[in-house]
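To keep things clear, I will list the structure first and then write my remarks on it.
Missing here is one protein chain; the remaining ones are kept as they sit in the complex.
== subunit A ==
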Amino acid sequence: MTSHIQTIIDPPEDGHFRNGVATDGLIPSPTTLSLNLAINGRDHALDVEPRVTLLDALRERLHLTGTKKGCDQGQCGACTVHVDGERVLACLTLAALVDGRTITTIEGLADEDGTLHAVQAAFLEQDAFQCGYCTPGQIMSAVACIREGHAGSDDEIREYMAGNLCRCGAYPNIVAAVRQAAQELR
């Protein structure tokens, strides 16, 4: 744990910390890593520090802002994306750890011609969102929830969608949308 913290603190250029912050054993943070992220069927070459999260890489470097930052600590689900088809929290995933893996974000869910994914269409029809900020994460979670086989009943949907917070309170409509999409995708 200690070494983990050390790697994310930039040493001052003279090499000495003040204010009693220990410098012994400090590991200078590496400069940059060259990554290749395969996002939504496109390769993105990216030079980032090792501490950059997938979420900040998407939003700040690649300008893919559909993936949302709600808490930055793995508690709200707004940053949910797919890595190799499985739902993960982009805020708790270092960009460096998904180098070379297949990433899908909300921007890559619809067909090339703009045809909506069944889950997207169901969210619109069931009014499964209001402000829309948690929505990309909800939709990415819902796609995975159905694929995992966890959309068999309303109670199961509620349980397996419980990691995505919605403060507007669209939950009943989200359940309806996931149920509808699951039936269509069956």
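One rule holds in what follows: a residue touches a chain if its C-beta (ideal position, glycine included) is under 8 Å from a C-beta of that chain, and two chains touch if they have at least 3 such contacts; residues count from 1.
Everything below uses one rule, namely that contacts and distances are computed from a predicted model.
*Asks:* Pick from "Aspartate carbamoyltransferase", "Branched-chain amino acid transport system / permease component", "Putative oxidoreductase with molybdenum-binding domain" or "Cytochrome c-type biogenesis protein CcmE" the UniProt protein name of the chain that isn't shown here.
*Replies:* Its UniProt record gives the name "Putative oxidoreductase with molybdenum-binding domain".
*Asks:* In the complete complex, the non-displayed chain touches which residues of subunit A?
*Replies:* Residues in contact with the chain left out: 8-14, 17-19, 21, 49, 51-52, 56, 59-60, 63-73, 75-76, 78, 105-107, 109-110, 116, 120, 123-125, 127, 129-136, 139, 154, 157-159, 161-175.
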